[in-house]
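One chain of protein is taken out of this complex; the other chains stay put.
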Amino acid sequence: MDTKDIIISLAYLVSAILFILCLKGLTKPRTAVRGNLFGALGMFVAVVVTLFNNNILGYGEIIFGLAVGAGIGAFLAVKIEMTAMPQMVALFNGFGGLASVLVAGAELLVLSGTVQEAFAKNPKIATAPEGTTAMLIAGLLAGLIGAVTFSGSLIAFAKLQEIKAFKKPFDYPMKQAINGALALIVFGLFVLAVSSPGSFWPYMLLTIVALVLGVTLVNPIGGADMPVVIALLNSYSGLAAAATGFVLNNSVLIIAGSLVGASGIILTQIMCKAMNRSLTHVLFGVMEAGESSMTDDEVYAGKVKSTSGDEVAMLFDSAQRVVIVPGYGLAVAQAQHAVRDLTNVLESMDIEVEFAIHPVAGRMPGHMNVLLAEAEIPYEQLKEMDVINPSFAQTDVTLVIGANDVVNPVARTDPNSPIAGMPILDVDKSRTVVVIKRSLSPGFAGIPNPLFAADNCLMFFGDGKKALLDLIAALKESM
Amino acid sequence: MDTKDIIISLAYLVSAILFILCLKGLTKPRTAVRGNLFGALGMFVAVVVTLFNNNILGYGEIIFGLAVGAGIGAFLAVKIEMTAMPQMVALFNGFGGLASVLVAGAELLVLSGTVQEAFAKNPKIATAPEGTTAMLIAGLLAGLIGAVTFSGSLIAFAKLQEIKAFKKPFDYPMKQAINGALALIVFGLFVLAVSSPGSFWPYMLLTIVALVLGVTLVNPIGGADMPVVIALLNSYSGLAAAATGFVLNNSVLIIAGSLVGASGIILTQIMCKAMNRSLTHVLFGVMEAGESSMTDDEVYAGKVKSTSGDEVAMLFDSAQRVVIVPGYGLAVAQAQHAVRDLTNVLESMDIEVEFAIHPVAGRMPGHMNVLLAEAEIPYEQLKEMDVINPSFAQTDVTLVIGANDVVNPVARTDPNSPIAGMPILDVDKSRTVVVIKRSLSPGFAGIPNPLFAADNCLMFFGDGKKALLDLIAALKESM
Amino acid sequence: MGLLAVITAGELLAGITVFVLAVFVGFEIITKIPPTLHTPLMSGSNAISGITLVGALLSAGADHGFLATTLGTAAVIMATVNAVGGFLVTNRMLEMFRKKK
Partner (left out) sequence: MGLLAVITAGELLAGITVFVLAVFVGFEIITKIPPTLHTPLMSGSNAISGITLVGALLSAGADHGFLATTLGTAAVIMATVNAVGGFLVTNRMLEMFRKKK
């Protein structure tokens, strides 16, 4: 080890520390921006010192690759719409997984060549050089995990992007049996590859099968569970990077990869808990408890009162306090700016307006915060569930926009419902509830909502954005 | 590396993991016992596999040392009184520090021999073998830190054990200047030792000076701050162990040592916060803010009402709810069993009895819990400050036993007092307060307590245990 | 085609030790996170997993023959997208929260 190597190693340690500080910073609102910068700095340090590595001979390909990659990455990151963030993360994650597959591939290719040469020179030796097996195992793990991450992330991306062909899971018989068979094949190829260190093709086959496995694993999972899946795949891509670290005997890869792998698992668990789902259920695509105990008819028949923009405007006229409950439908309708306009109008009428943010409203954690922040609605106006729940009793009008499950009182009453036990926003306690949605169709959990049939509830049917614009127009007219 | 070495390394990793789980377990009441067992198991694993190390040739000394050490350790641990725990920890910690000094000494002794031989064989080479400097630095650090830990811990032990000669700091002029001079000498010896790898005597000198430094550093610190000092010295002894790990290139030493070093620093900070002290102030022996703004006379003159056992017994006769506030004096008087007896008597009179536990009552964190647990007072009866404070208004009699600062209302009123801002137990809100202590002398903070002069406060002067026995006798008589 | 440095048992053990410790750091570092930060945290840690870039650079630059170099260069592109895009997206999300405060 010459002095340069020592400096490179120390720089890797610095960048590993920066990654740790990055993750730590990202867990607190006050330090999150700085944390992210630490992470970027860590990456920069790691890349720069790597360029000084003695083993790097050609710089042409490297500079080309860096430039192209940075261009694509920056373009996507800057151009993407705020509401498309989750699928963007999925896509990036997939790229990371693929990169691990390729790196492991390149190294194992060279390794197989090395082993062949060793055997050619001395045909009598029966075993490959020391360390070969360890490198092989690490490389195969990197390829396997990376490939599953890649194809799985692409499916997750397609589902979140609501690409037609992927909206419903592909249906084919014996899903679990096929997954089992694929896993067996993977195992067999793994053993084969380890026992024939001179061949590269088992690695290629393994990767291809792993790609298929990634598809079949993520395919049956519903679009709404994708955030959890992405968090899990993110953890995987960390593990894949750590595995390549073992192949290359590189500490920063091992540390950063295993950091992401471990913290990703914790984050996955936290997200599952916030959505009241268990990880096994997410992964096997099962909704907790099957059937709703009540049919739509029983719940709604004859009890639903529909309303219009003018009528709601009149309600607001006499209101002093309004709470707005945004849900997934707000994101679908892209109505965040319309909500801001409505808020401004209501405030100009001296009405106190607050937003009730349910932790799992929408389809990703913090979805509503991101959405409303994009429309520049002041942070102080967004109240978390625990804070706002006691105040519904003093609220004149609660306006529910495209939310359903998070205001479904069944969670409190029916222990058999899929959302049983999930804390909900107690909108039914307010004087009047107005719900904006397109129809009576259910939300993510697929169950009817007795709120819509409650005495103090009015349904304002229509697309979220259109309904809001109607409402604003009606309000302005009456002013 | 042969297979045995690999197994030893993996076993070290297992024991490092067990140590991590130990520390983690010890932070939660439910898992603390298990955590401690994990730690012991980790140590057992580490010791057993070390015995298989190829470098170990003689087992006689080892078995002798293990047997003697285990005997002494077990004897002390089992025989020691519960209330003497803090000084016992200090003593053990000192031994750990000394062990690091001796290990580093043995290794550096051999190293100096190796270097001499190398020079002797080839007088022309000017530099010692690769790695010598690193080992030297690590060994010197182990010796330095270990020696400071050892002598510092012994002084802490002596102060906590209330050994006469150590009760007051030794007084000599220019304390800080002398410390500075010692630090300079240490630095000089360090440089000298690194630059002459063939000699062992600089290490010996360094250790001796470090021993003196440990004494002069801890000497001025007041006995009541000792828990913080012990926590800090504990962190040091971890760092010393980690340093010996670098000398021996042994990962479990490095991991376990740095774990203890880092967690010890966090624990020190947490303890400082709980005592409302800053670490710098503890280390430089300064009480926050100097003078009390009121003299004893101003506070007490003519306003203190003294009472007797019989009188207090009568008070209890008509009481429904009694809160007992234990303080340092309870530990001094060893009155924990008397308190339990009193509680039983009061409960047999259908009086509700609860204990108010202030976080820094006594002289070590959790002091009161340990003390009362020893007397088998049920855990549920001990209430933390935040829980019990609101209930003082509904309390008929509050019995303060040997507590002073933690019930001093000055903390709320006088921003210049040394305990300003410390949350206190609001005993003055109860109908009657009875304080058991020997005199009007102040507590740890050295300030008078206006509570003792309050209208609803009665002083029951006497040693804590004697006063309680009087009280119990009086209660039994009147029954 | 060049030869590859193989790893010794000692290096492997050191790697495993580092791995285990980093896993513990990863487990411990994330305890409570406000829901708002779930997505940025996911995205930021995803960007960190772009560290494969270091491996990709070594593969692409090592001159181990055309195929290995091509694989390496493709890996450099992918990993750079992941890292650069990841940190930028995370920053964009966080900036949005910040300017409201």
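Note that the chains are named A, B and C in the order they appear, and that numbering of residues resets to 1 at the start of each chain.
As a working rule, a residue touches a chain if its C-beta (ideal position, glycine included) is under 8 Å from a C-beta of that chain, and two chains touch if they have at least 3 such contacts.
Note that the structure is a prediction, hence the values are computed from the model and not measured.
Novice: Who touches the missing chain here, B:Ala156, B:Val252 or B:Val410?
Specialist: B:Val252
Novice: On subunit B, what residues meet the omitted chain?
Specialist: Contact residues on subunit B toward the absent chain are 16, 19-20, 22-24, 26-29, 32-33, 35-37, 39-40, 42-43, 46-47, 50-51, 53, 55-59, 61-62, 64-66, 68-70, 72-74, 76-78, 80, 82, 85-86, 88-89, 92-93, 95-96, 98-100, 102-103, 105-107, 109-111, 113-114, 117, 129-132, 134-135, 227, 230-231, 234, 237-238, 240-242, 244-267, 270-271, 274, 359-360, 364-367, 369-370, 373-374, 376-379.
Novice: I need the residue numbers on subunit C that touch the omitted chain, in ascending order.
Specialist: Here the touching residues of subunit C are 10-11, 14, 17-18, 21-22, 24-25, 28-29, 31.
Novice: Can you name the residues of subunit A that touch the chain not displayed here?
Specialist: Within subunit A, the residues touching the omitted chain are 1, 5-6, 9-10, 13, 16-17, 20, 24, 251, 255.
Methods note: only the chains that are shown with their structure count from here on.
Novice: Among the chains, which one keeps its Cα centre farthest from the Cα centre of subunit B?
Specialist: The most distant chain relative to subunit B turns out to be A.
Novice: Whole-Å distance, subunit A centre to subunit C centre, using C-alpha means?
Specialist: Computed from C-alpha means, the inter-chain centre distance equals 18 Å.
Novice: Express in whole angstrom the distance between the two chain centres, defined as the mean CA positions of subunit B and subunit C.
Specialist: 42
Novice: Indicate the whole-number Å distance between the mean C-alpha point of subunit A and the mean C-alpha point of subunit B.
Specialist: 47
Novice: Residues touching two or more other chains, restricted to subunit C: which are they?
Specialist: Within subunit C, the residues that touch at least two other chains are 8-9, 24.
Novice: For subunit B, what residues touch not just one other chain but two or more?
Specialist: none
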